[in-house]
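The complex is shown incomplete by one protein chain, all other protein chains being positioned as in the whole.
Moving on to chain A:
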Amino acid sequence: MMNAANFPILSVTTFLPLVGVALICLIPSRHQKAIQWTAFLVTVATFLVSLQLYFRFDTTTWQMQFVEDTSWIPQFAIRYQMGIDGISLLLVLLTTFLSAVSVLSTWTAVTERVKAYMASLLLLETGMIGVFCALDFILFYFFWEVMLIPMYFIIGIWGGPRRIYAAVKFFIYTMSGSVLMLVAILVLYFMHYEATGTYSFHILDYHKLGLPANYQFWMFLAFAVAFAIKVPMFPFHTWLPDAHVEAPTAGSVILAGVLLKMGTYGFLRFCLPIFPQASVLFVPLILILALIGIIYGAMVSLAQDDVKKLVAYSSVSHLGYCMLGMFALNADGIKGSLIQMVNHGLSTGALFLIVGILYERRHTRLISEYGGLMKVMPIFAFLFLMVAFSSMGVPGTNGFVGELLILIGAFQASLKFGLAATVGLILGAVYLLWTVKRVAYGPITKPENQVLKDMTVREYAYMLPVLLFIFWIGIYPKPFLRTMDASVAHLLESMHAPKTAHAFEPRPAWFQNLLAKADFQQLTKGQGR
């Protein structure tokens, strides 16, 4: 048994897929099966390693765990710092789990350029895990941006008819948000220096930094736009339907399951603790946008005749719940938001898998092309119904736990918002059940559907584990919820506590200096060195 304290388990989890990329590159392209098996085994191995994180996780502390810290670019005080707490643990596990599932799901869906495809998926996995583990701003930004490249290629090369438009739109949307965040990170970096006299990109150092409220406002805005695009919050959501619809199944699963969570994770990790006053200031705006997202996403879902687009818009609605719970700014809401991130990854991921299974059989995503599948694919239809239940939050499934907590949180924060959010629940049930009805029930209207085959072994192999977690979280959520208790409690406590850690007296000299330097009204200043 290796010593738990010294074993760099986070780095291993993060970079194991990268090793897989190297392995895949060594296999000649014609051995398609070998490439697929290698990719799958690597993702499974990564998942198994990441499970160790759960078993060794100490739920009693909010401190970062499994911390690794090595010098990287000492001149800028950039360090290779990794660590997870109760906020990131489940997201890391979700990432490794869904990566394995999505690799398995595309064995027959993608048959061209399999080598590059699997390499992209593994590269993506490294980027995603890295985002959740990085404790250094620049390291975080590295992973955050690196991840765009494989996703861009996955959508652009293996996607549907409008894949190029969708891929470029995805890339540019995400990047335009994140570059502003980069500038904000740099501003923070120099403000941190002014305040403490030391340079640092360590994220936790910034948690302790009590910024003056007027700076918080702008910094929050810059970060929030980056994350809001990723979530995506209304009105920054327009890249999402395009990217989701055009991406191949595995791409959609990863996109919905993990990539969107980076936005919500960003809010939790950066916006709330670093800019607490600004976060409170922005609560009404964010709640309203979240509510619009919930209702609007659900309404647009109702109107879709393409089942993949329907699932895509339902993401807008579900992520609205995550934002609503988070910005209720109480323990129930935030915990609900966190568990709902996982839930959404599982249930929407599963919905995309369902759509993928349909698409592989009929090569169409139009709801009107289906109907009566219950008669030819009974098990499939049953699973579809279960996943739909999970997505709409029927008791006994994971969705119920998340939405309940979020609504409890929302009602504590505001009666109006809580009430309004419940409307979304009803709409969610409407569009999901209606879709299941149109696809699975009724008479078989198309002769092509008479001969459809039910689920294959491989399809069971990736659907059943997802369902296992759907019901596990739904019936006995405690093992999942208790991991986040300490971290969420600490987050709230530190948000409400006055910042005294650094004795952040606005020393007149630096305060004036910063005012002169960072005055946003004035275009040029800086009278030299």
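As a working rule, a contact is a pair of C-beta atoms (placed from the backbone, for glycine too) under 8 Å apart; a residue touches a chain by one contact, two chains touch by 3 or more; residues count from 1.
Everything below uses one rule, namely that contacts and distances are computed from a predicted model.
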Per UniProt record, name of the chain withheld from view ["NADH-quinone oxidoreductase subunit N", "Universal stress protein", "Putative aldouronate transport system permease protein" or "BFD-like [2Fe-2S] binding domain-containing protein"]: "NADH-quinone oxidoreductase subunit N"
Absent-chain contact - pick from A:L104, A:L135 or A:A167: A:A167
Among A:F40, A:W107, A:Y141 or A:Y431, residue touching the chain not depicted: A:Y141
Given A:V44, A:V67, A:A109 or A:M175, the one touching the chain that is not displayed: A:M175
Given A:W107, A:F132, A:Y189 or A:Y206, the one touching the chain that is not displayed: A:Y189
Positions on chain A contacted by the hidden chain, ascending: 72-76, 113, 138, 141-142, 145-146, 148-149, 152-153, 156-157, 163-164, 167-168, 171-172, 175-176, 179-180, 182-183, 186-187, 189-190, 516-518, 520, 523-529
